[in-house]
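Let's turn to chain A:
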Amino acid sequence: MAGPILEVRDVRKRFGGITAVDGVSFEVREGEILGIIGPNGCGKSTLFNCILGQLRPTEGRVVLDGQDVTGLRPSEINRRGVSRTFQLLQVFPQLSVRENLILAGQEHKGSMASRLFGKRDAGLTPEADRMIAFFRLGHLADEKAGGLSYGQQKLLDAAMAFMAGPRMVLLDEPAGGVNLTMLGHLEERLRAINAEQGATFVVIEHNMDFVMRLCTRVVVLAEGRKIAEGTPAEVRANQTVIDAYLGH
Partner candidate 1 sequence: QSIKLISVGELSGPGATVGTNFKNSADLAIAEINAKGGILGRKIEVTHYDSQSNPGVARALVQKALDENPYALLGPGYSGSVKVTAPLAAQAGVAQVMGGEAAELTQLGFGTLFRTSFGQQSSMPKIAKYLAEDVKAKTVALVWVNNDFGKGGRDMVTKELTARGVKIVADLSTEAGQADFAADVVKVKNSNPDAVFVYLNEEESARALKELRRQNVTAPLVGETTLLGQKVIELAGEAANGARGHVGLTVDAPLPALQEYGKRFQAKYNYVPDHNGIKGYLGVYMIKAATEKMGKIDPKGLPEALKGLTISAAAEPGILMDLTIDKNGDLDRESFMGEVVNGKQVIKTVLPKMNK
Partner candidate 2 sequence: MSGSKAAEPVLRVKDIVAGYGEMTILNGTTFDVRPGTITTVIGPNGAGKSTVFKTIFGMLKARSGSVTFKGQDITNAPPRRLLTLGLCYVPQGRNIFPELSVRHNLELGGVSAGAGVDVPARVEALMERFPMLRKKSGQQASTLSGGEQKLLEIARSLLLDPQLMLVDEPSIGLSPLMVQEVFGILKDLRQKGVSVLMIEQNARSALEISDDGLVLELGRTRIQDDAARLLADPRVGQLFLGGVVGDAA
(Lines give C-alpha, C1' and ligand atoms only; values in the text may rest on other atoms or scores of the structure.)
Protein backbone atom coordinates (compact mmCIF):
# COMPACT_ATOMS: atom_id res chain seq x y z
CA MET A 1 0.00 0.00 0.00
CA ALA A 2 1.09 3.50 -0.86
CA GLY A 3 1.55 6.48 1.44
CA PRO A 4 -1.18 8.61 2.97
CA ILE A 5 -3.89 9.86 0.68
CA LEU A 6 -5.34 11.99 3.46
CA GLU A 7 -3.71 13.52 6.46
CA VAL A 8 -5.65 15.14 9.26
CA ARG A 9 -3.33 17.30 11.32
CA ASP A 10 -4.39 18.50 14.70
CA VAL A 11 -7.86 19.53 13.59
CA ARG A 12 -9.92 21.42 16.11
CA LYS A 13 -13.48 22.71 15.75
CA ARG A 14 -15.24 24.97 18.21
CA PHE A 15 -18.85 26.09 18.22
CA GLY A 16 -19.03 29.01 20.58
CA GLY A 17 -17.94 27.50 23.85
CA ILE A 18 -18.26 23.89 22.69
CA THR A 19 -15.20 22.13 21.36
CA ALA A 20 -16.59 19.37 19.19
CA VAL A 21 -13.27 18.20 17.75
CA ASP A 22 -10.27 18.78 19.94
CA GLY A 23 -7.03 18.35 18.07
CA VAL A 24 -7.39 15.14 16.12
CA SER A 25 -4.63 13.82 13.88
CA PHE A 26 -4.49 10.68 11.79
CA GLU A 27 -3.61 9.45 8.35
CA VAL A 28 -5.56 7.53 5.80
CA ARG A 29 -3.42 5.33 3.58
CA GLU A 30 -4.23 4.83 -0.03
CA GLY A 31 -6.36 1.73 -0.48
CA GLU A 32 -7.24 1.04 3.14
CA ILE A 33 -10.61 0.84 4.83
CA LEU A 34 -10.41 2.92 7.96
CA GLY A 35 -13.09 2.81 10.63
CA ILE A 36 -13.87 5.71 12.92
CA ILE A 37 -15.80 4.91 16.04
CA GLY A 38 -16.65 6.69 19.23
CA PRO A 39 -19.52 7.55 21.53
CA ASN A 40 -22.41 9.75 20.47
CA GLY A 41 -21.44 13.37 20.20
CA CYS A 42 -17.72 12.72 20.24
CA GLY A 43 -17.19 14.69 17.06
CA LYS A 44 -17.06 12.10 14.29
CA SER A 45 -19.50 13.79 11.94
CA THR A 46 -18.00 17.17 12.73
CA LEU A 47 -14.61 15.79 11.80
CA PHE A 48 -15.97 14.59 8.47
CA ASN A 49 -17.47 17.99 7.86
CA CYS A 50 -14.12 19.61 8.55
CA ILE A 51 -12.29 17.27 6.23
CA LEU A 52 -14.77 17.73 3.41
CA GLY A 53 -15.11 21.49 3.61
CA GLN A 54 -18.66 21.60 4.96
CA LEU A 55 -17.19 23.27 8.01
CA ARG A 56 -13.99 25.23 8.31
CA PRO A 57 -11.80 23.88 11.10
CA THR A 58 -11.02 26.38 13.82
CA GLU A 59 -7.45 25.10 13.81
CA GLY A 60 -5.45 22.44 12.08
CA ARG A 61 -4.86 21.29 8.54
CA VAL A 62 -6.36 18.79 6.18
CA VAL A 63 -3.95 17.50 3.57
CA LEU A 64 -5.12 15.56 0.56
CA ASP A 65 -2.53 13.99 -1.74
CA GLY A 66 0.09 16.13 -0.12
CA GLN A 67 -1.85 19.32 -0.84
CA ASP A 68 -3.39 21.48 1.84
CA VAL A 69 -7.13 21.51 1.21
CA THR A 70 -8.23 23.11 4.47
CA GLY A 71 -11.14 25.43 3.90
CA LEU A 72 -11.67 24.49 0.27
CA ARG A 73 -15.27 24.28 -0.76
CA PRO A 74 -16.92 20.84 -0.63
CA SER A 75 -17.45 20.82 -4.37
CA GLU A 76 -13.74 21.31 -4.99
CA ILE A 77 -12.78 18.55 -2.61
CA ASN A 78 -15.37 16.33 -4.21
CA ARG A 79 -13.92 16.98 -7.61
CA ARG A 80 -10.57 15.77 -6.34
CA GLY A 81 -12.17 12.38 -6.12
CA VAL A 82 -13.45 12.37 -2.56
CA SER A 83 -17.14 11.71 -2.03
CA ARG A 84 -19.25 11.14 1.03
CA THR A 85 -22.52 10.02 2.53
CA PHE A 86 -24.43 11.71 5.32
CA GLN A 87 -25.62 10.50 8.66
CA LEU A 88 -28.98 12.26 8.40
CA LEU A 89 -30.84 11.67 5.16
CA GLN A 90 -29.62 13.93 2.36
CA VAL A 91 -31.22 13.27 -0.99
CA PHE A 92 -33.00 15.47 -3.52
CA PRO A 93 -36.57 14.71 -2.55
CA GLN A 94 -38.34 16.00 -5.65
CA LEU A 95 -36.01 14.31 -8.12
CA SER A 96 -36.48 10.71 -9.12
CA VAL A 97 -34.06 8.09 -7.88
CA ARG A 98 -32.42 7.91 -11.28
CA GLU A 99 -32.10 11.68 -11.53
CA ASN A 100 -30.52 11.75 -8.08
CA LEU A 101 -27.88 9.36 -9.31
CA ILE A 102 -27.23 11.10 -12.60
CA LEU A 103 -26.83 14.34 -10.73
CA ALA A 104 -24.30 12.70 -8.48
CA GLY A 105 -22.14 11.90 -11.47
CA GLN A 106 -22.69 14.67 -13.95
CA GLU A 107 -20.42 17.32 -12.49
CA HIS A 108 -17.40 15.12 -12.88
CA LYS A 109 -17.37 15.08 -16.65
CA GLY A 110 -16.16 17.95 -18.79
CA SER A 111 -16.51 21.62 -17.96
CA MET A 112 -19.56 23.58 -17.03
CA ALA A 113 -19.87 24.85 -20.59
CA SER A 114 -19.52 21.43 -22.15
CA ARG A 115 -22.27 20.19 -19.87
CA LEU A 116 -24.58 22.79 -21.31
CA PHE A 117 -23.97 21.45 -24.78
CA GLY A 118 -23.73 17.83 -23.81
CA LYS A 119 -26.33 15.11 -23.52
CA ARG A 120 -29.18 15.53 -21.10
CA ASP A 121 -28.10 12.62 -18.92
CA ALA A 122 -24.39 13.23 -19.53
CA GLY A 123 -24.28 9.60 -20.66
CA LEU A 124 -24.81 8.40 -17.11
CA THR A 125 -28.08 6.52 -17.41
CA PRO A 126 -26.46 3.09 -17.77
CA GLU A 127 -24.26 3.63 -14.74
CA ALA A 128 -27.20 4.95 -12.74
CA ASP A 129 -29.29 1.95 -13.67
CA ARG A 130 -26.50 -0.37 -12.63
CA MET A 131 -26.46 1.32 -9.22
CA ILE A 132 -30.21 1.08 -8.99
CA ALA A 133 -30.13 -2.60 -9.77
CA PHE A 134 -27.34 -3.24 -7.32
CA PHE A 135 -29.13 -1.54 -4.43
CA ARG A 136 -32.38 -3.28 -5.39
CA LEU A 137 -34.23 -0.05 -6.04
CA GLY A 138 -35.29 -1.13 -9.53
CA HIS A 139 -39.03 -0.71 -8.98
CA LEU A 140 -38.39 2.75 -7.56
CA ALA A 141 -36.13 4.15 -10.30
CA ASP A 142 -38.70 6.72 -11.41
CA GLU A 143 -40.12 7.44 -7.98
CA LYS A 144 -39.35 10.68 -6.22
CA ALA A 145 -36.57 10.13 -3.72
CA GLY A 146 -38.60 11.86 -1.02
CA GLY A 147 -41.09 8.99 -1.10
CA LEU A 148 -38.58 6.27 -0.29
CA SER A 149 -38.40 4.52 3.05
CA TYR A 150 -35.63 5.48 5.44
CA GLY A 151 -33.39 2.57 4.55
CA GLN A 152 -33.97 3.06 0.86
CA GLN A 153 -32.93 6.70 1.12
CA LYS A 154 -29.87 5.65 3.03
CA LEU A 155 -28.97 3.26 0.23
CA LEU A 156 -29.60 5.91 -2.36
CA ASP A 157 -27.30 8.24 -0.50
CA ALA A 158 -24.58 5.59 -0.57
CA ALA A 159 -25.20 4.91 -4.25
CA MET A 160 -24.77 8.62 -5.01
CA ALA A 161 -21.39 8.59 -3.37
CA PHE A 162 -20.26 5.83 -5.73
CA MET A 163 -21.59 7.34 -8.95
CA ALA A 164 -18.53 9.33 -9.88
CA GLY A 165 -16.08 6.46 -9.39
CA PRO A 166 -14.33 8.18 -6.50
CA ARG A 167 -10.85 7.42 -5.21
CA MET A 168 -11.93 7.88 -1.66
CA VAL A 169 -15.32 7.71 0.04
CA LEU A 170 -16.19 8.91 3.52
CA LEU A 171 -19.25 7.10 4.82
CA ASP A 172 -21.12 8.41 7.86
CA GLU A 173 -23.03 5.51 9.39
CA PRO A 174 -23.93 3.72 6.17
CA ALA A 175 -25.45 0.78 8.01
CA GLY A 176 -28.00 2.73 10.03
CA GLY A 177 -31.45 1.52 9.09
CA VAL A 178 -30.23 -0.77 6.35
CA ASN A 179 -31.53 -4.32 6.35
CA LEU A 180 -28.89 -6.88 7.26
CA THR A 181 -29.11 -8.77 4.00
CA MET A 182 -28.70 -5.55 2.10
CA LEU A 183 -25.88 -4.54 4.38
CA GLY A 184 -23.99 -7.72 3.59
CA HIS A 185 -24.43 -6.85 -0.02
CA LEU A 186 -23.10 -3.34 0.52
CA GLU A 187 -20.15 -4.72 2.43
CA GLU A 188 -19.23 -6.99 -0.44
CA ARG A 189 -19.46 -4.09 -2.81
CA LEU A 190 -17.16 -1.95 -0.71
CA ARG A 191 -14.65 -4.75 -0.54
CA ALA A 192 -14.84 -5.33 -4.25
CA ILE A 193 -14.32 -1.69 -5.16
CA ASN A 194 -11.52 -1.51 -2.66
CA ALA A 195 -9.82 -4.55 -4.08
CA GLU A 196 -10.43 -3.95 -7.77
CA GLN A 197 -10.18 -0.20 -8.06
CA GLY A 198 -8.00 0.47 -5.06
CA ALA A 199 -10.51 2.94 -3.67
CA THR A 200 -10.01 4.13 -0.10
CA PHE A 201 -12.79 4.19 2.49
CA VAL A 202 -13.28 5.91 5.77
CA VAL A 203 -16.30 4.63 7.63
CA ILE A 204 -18.04 6.00 10.70
CA GLU A 205 -20.20 3.22 12.10
CA HIS A 206 -21.74 2.05 15.33
CA ASN A 207 -22.45 -1.44 14.03
CA MET A 208 -19.39 -3.15 15.44
CA ASP A 209 -19.83 -6.38 13.51
CA PHE A 210 -19.72 -4.40 10.32
CA VAL A 211 -16.65 -2.43 11.43
CA MET A 212 -14.79 -5.48 12.62
CA ARG A 213 -15.39 -7.41 9.45
CA LEU A 214 -14.69 -4.62 7.03
CA CYS A 215 -12.06 -2.30 8.40
CA THR A 216 -8.35 -2.80 8.23
CA ARG A 217 -7.69 -0.19 10.88
CA VAL A 218 -9.81 1.71 13.38
CA VAL A 219 -9.49 5.15 14.95
CA VAL A 220 -11.40 5.73 18.19
CA LEU A 221 -12.56 9.18 19.26
CA ALA A 222 -13.99 10.28 22.57
CA GLU A 223 -14.94 13.79 23.58
CA GLY A 224 -13.34 15.21 20.50
CA ARG A 225 -9.96 13.47 20.93
CA LYS A 226 -8.38 10.39 19.52
CA ILE A 227 -8.12 7.82 22.29
CA ALA A 228 -7.00 4.78 20.39
CA GLU A 229 -5.91 3.56 16.99
CA GLY A 230 -5.13 0.10 15.69
CA THR A 231 -6.46 -3.03 14.06
CA PRO A 232 -10.05 -3.94 14.86
CA ALA A 233 -8.91 -6.70 17.18
CA GLU A 234 -6.57 -4.40 19.10
CA VAL A 235 -9.20 -1.78 19.49
CA ARG A 236 -11.79 -4.23 20.60
CA ALA A 237 -9.51 -5.43 23.36
CA ASN A 238 -8.57 -1.92 24.51
CA GLN A 239 -10.05 -1.31 27.94
CA THR A 240 -10.44 2.43 27.45
CA VAL A 241 -12.43 1.79 24.31
CA ILE A 242 -14.58 -0.79 26.04
CA ASP A 243 -15.36 1.59 28.86
CA ALA A 244 -16.04 4.61 26.72
CA TYR A 245 -17.77 3.02 23.83
CA LEU A 246 -18.35 -0.67 23.50
CA GLY A 247 -19.72 -1.62 26.85
CA HIS A 248 -19.85 -5.24 27.80
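Regarding candidate selection, all candidates are chains of the complex that A comes from, given by their letters.
Criterion: a contact is a pair of C-beta atoms (placed from the backbone, for glycine too) under 8 Å apart; a residue touches a chain by one contact, two chains touch by 3 or more; residues count from 1.
Just so you know, these numbers come straight off a predicted model, no measurement behind them.
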item: Touching candidate for chain A, same complex, options 1 or 2; value: 2
item: Partner candidate 2, residues of chain A touching it in the complex; value: 15, 18, 37-41, 44-46, 87-89, 140, 147-152, 154-155, 173, 176-184, 206-208, 244-247
